[in-house]
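Every protein chain except one is present and positioned as in the full complex.
Chains: A, B and C, in written order; residue numbering restarts at 1 for each.
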Amino acid sequence: MANRSAVLHAVNDLRIEERPIPAAGTGQVLVRVAAVGVCGSDVHYFEHGRIGSHLMRSPMILGHESAGHVVDVGEGVDPARIGQLVALEPGVPDRTCSECLAGRYNLCPNVVFLATPPVDGSMSQFVAFDASFAHVAPEGITAEQAAMAEPVSVAVWANRRGQVGPGDRVLVTGAGPIGNFVAQVARSFGASSVTISDLNPYRLAVARSMGFDARLPGEIEGEFDVAIECSGAAPVVLSSMRSLARAGRMVLVGMGADTAPIDVPVLQARELTVLGVFRYANCYPIALGLISSRKVDVLGVITHRFGLAESVRAMTLAHDEPESLKVVVEPQS
Amino acid sequence: MANRSAVLHAVNDLRIEERPIPAAGTGQVLVRVAAVGVCGSDVHYFEHGRIGSHLMRSPMILGHESAGHVVDVGEGVDPARIGQLVALEPGVPDRTCSECLAGRYNLCPNVVFLATPPVDGSMSQFVAFDASFAHVAPEGITAEQAAMAEPVSVAVWANRRGQVGPGDRVLVTGAGPIGNFVAQVARSFGASSVTISDLNPYRLAVARSMGFDARLPGEIEGEFDVAIECSGAAPVVLSSMRSLARAGRMVLVGMGADTAPIDVPVLQARELTVLGVFRYANCYPIALGLISSRKVDVLGVITHRFGLAESVRAMTLAHDEPESLKVVVEPQS
Amino acid sequence: MANRSAVLHAVNDLRIEERPIPAAGTGQVLVRVAAVGVCGSDVHYFEHGRIGSHLMRSPMILGHESAGHVVDVGEGVDPARIGQLVALEPGVPDRTCSECLAGRYNLCPNVVFLATPPVDGSMSQFVAFDASFAHVAPEGITAEQAAMAEPVSVAVWANRRGQVGPGDRVLVTGAGPIGNFVAQVARSFGASSVTISDLNPYRLAVARSMGFDARLPGEIEGEFDVAIECSGAAPVVLSSMRSLARAGRMVLVGMGADTAPIDVPVLQARELTVLGVFRYANCYPIALGLISSRKVDVLGVITHRFGLAESVRAMTLAHDEPESLKVVVEPQS
Partner (left out) sequence: MANRSAVLHAVNDLRIEERPIPAAGTGQVLVRVAAVGVCGSDVHYFEHGRIGSHLMRSPMILGHESAGHVVDVGEGVDPARIGQLVALEPGVPDRTCSECLAGRYNLCPNVVFLATPPVDGSMSQFVAFDASFAHVAPEGITAEQAAMAEPVSVAVWANRRGQVGPGDRVLVTGAGPIGNFVAQVARSFGASSVTISDLNPYRLAVARSMGFDARLPGEIEGEFDVAIECSGAAPVVLSSMRSLARAGRMVLVGMGADTAPIDVPVLQARELTVLGVFRYANCYPIALGLISSRKVDVLGVITHRFGLAESVRAMTLAHDEPESLKVVVEPQS
């Protein structure tokens, strides 16, 4: 039986290849993957072959936003799990280091993260995965929705780090999939207002249709308690922090800038806090709950779906098609 | 009876003048000032006539690190306070705004702060001051020690914002009076190690004599949980944050830079937090306790003392004399 | 011009009397009161003449959940406030003590709280009140809704102390007005589930109609992350804490018990936290926002309205009429 996978060989060289179906090892489940979201990092590897110091040295399967059904279990895993729809939390930490023991497993130096060289991703028909990081999806959601637990977890974590809560006025810069989810999660956390900005009119329109105050960057008014930067543009850090009220918090989610200037007198006079975020920890159950309860609408963010054979198209679409948000690959079709 | 005061008329034009002795208003105490520490901000007004947007438009008495004895009380203040040695917390907030009600009175937009234009400072023989911000000094400390509650409060606040605690490895950049006090307070908060850096060999030697690991900036080794920047040099922000461990915190105390670059990938990958600080809130009692218990040695930081007539010398000394730390003016002598 | 007021003279002796219309003092507004909610504490004074150590020694006007329109301002208050609909935060602290400066003004030992002996309440046609504690109501809400900011603030504070947030399973014991608001606020804070219990079938039905899992005390199942006790029954403390998951929090809102037993081995083995709450601090703006945005439905909790002349009926109704929740007195009718 085949295990067709989307394997990146080099820049712009993504091939569908047959790989062996892996066996579920000790503590693992074997998952028949039903949906894999395309993340900006997948596109970045496709276009550049690297992300910062993470350099591809050999062919790598892409994909890390995935969900599917358990079809087998390894030693030590309850066979009753067979049949479950699971969302795969893609970074499995070593559980032993001081970061893990402190509950910050996202900072584990030995984490094994899907589709981060040299680790293969999950854009395959089958993947063997750590059973405790294969989170059971709540009743009533689809695999596609469950796969979105990954970017929604990014959004949950960003909101947690920024301590978003009732009464907060939140600014989200960037209305792509992450920015959109960050805005939705901010609302579910009780934010009293959420403003979202982008240059892309389609993405603004989607955000506006979800009830957000969506604006072009130059049209942002007022002051905010929390700014969550999801665009990756360095100058936005400076302009966003200057829009913060006293005791405001600024969360940097977007990647891209190497350095970014901050306004020191403003940081000091208003006692701002600037927070870096890296992936997420302990967020999957909350993300799945938000998806299941419809507090976060993920279907409204998925704009395109492709079969595995169309993976190349899935990678290029984000850049070619301004009227897009999240793209999902369906390995079984 | 006269009230000799150190009045700044213009850049480099500091005069000793007689002002009327103020009356203690409602809720105030009249204090015979015994000691006033010279702060970098006093020197900055003396040399530039302004600090950022705070521009002197008329003559202003300098000084805000002060202590002395209560000699009279206004309406509503217990006459038993007469005779008390008090340390004056120099910023009296409006107590009514949302920042004050939230306990962040240091961020009160209507704060009245000594020696910040157009408010006169306390480098006078007598000053009338809000009774509840005139903190009773613990038994056994001198006015000079009590006056140091101001810069020690800056240090307490910086350590609190940085959540310095047991087990933390702390880096303090800048070994001037503030940096020195920040290092001492870090130790009293339980930091497991404190490294302090400066270019000035005298200041390093003083820090070393107090038991700190004192080093030239280029000789800093290892990683830190908290970095407290007290030098005001923008490039130090970047180098310090790169020396932080995962989940590290960076506190910006030093003023001077307008913008400073931060390393975004490092901020994100290690989930660092960068915190601005502005003065302090609710720190005077703790600062006085640290001084009184000798957990913070303030006498070891005071290197020069002058009478009021020598105030000009007190202002210029910091720049002329590398072998100096804190300078104190004694208005009664 | 008269100022008719509901004055409690002794147990069960509530009289409508004409009092002089007060003048707006310095920093005050004069408010024509439009709505006053009846609180359990009003009823308790009516029935017992005291609450714990707070003993009525002279006639006292009842009422502290109030809103109305500004009709005059005292010295130092912007005359533009005339005409505003304001919700009166009933406890005005001294703003000077260490609790106030720390942001815990609800714990101010010198707080002046409406309808707490010997301070008169606001069940009057006119009341002069601290301008900064007379919170402007958002556009589009009525005085009656604005008056509910008081019990909703109690609910906000209880949820804050219990750190209710996304993912939490919350149990609220007691479905009276406070319990109902606590449940609604928990939901607005992102709680993933809210269960509410009471013996009163009417109150359970109201809660159920609002979407809560409403149950008789004996029918509670499952475990909870936060339990918020609003019934005041001592045994509920023990049963609720035993239903908490590891790291759970128990908030005691309900008054009545002098002592209550806690289960020490359970408290320890699960590392529970038991939190007392006293009124609220910095909650009115959030409460008004929740009411204005309809995240908290206050009209669904107000079951009875009376004119001032019917105040006695307003006091006795809660005990006589099981099919009641919040009662509002309208001083102008």
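The rule is short, and it goes like this: a residue touches a chain if its C-beta (ideal position, glycine included) is under 8 Å from a C-beta of that chain, and two chains touch if they have at least 3 such contacts.
Fair warning: this is a prediction, and the values are worked out from it, not measured in the lab.
Screening B:189, B:212 or B:306 against the full complex identifies B:189 as the residue touching the chain left out.
When the full complex is taken into account, the listed residue touching the unshown chain is B:285, out of B:22, B:201, B:285 or B:307. Even with one chain removed from view, subunit C keeps its contact list with that chain: residues 52, 99, 102, 104, 106-107, 109, 161, 234, 237-238, 246-247, 252, 255, 257-278. Residues of subunit B that touch the chain left out of the display are 156, 165-167, 188-190, 192, 285-286, 289-290, 293, 295. Within subunit A, the residues in touch with the undisplayed chain are 95-96, 98, 100-105, 132, 281-282, 285.
We take it that only the chains that are shown with their structure count from here on.
In this assembly, the C-alpha centroid of subunit A lies 41 Å from the C-alpha centroid of subunit C. Residues of subunit C found to touch two or more other chains are 285.
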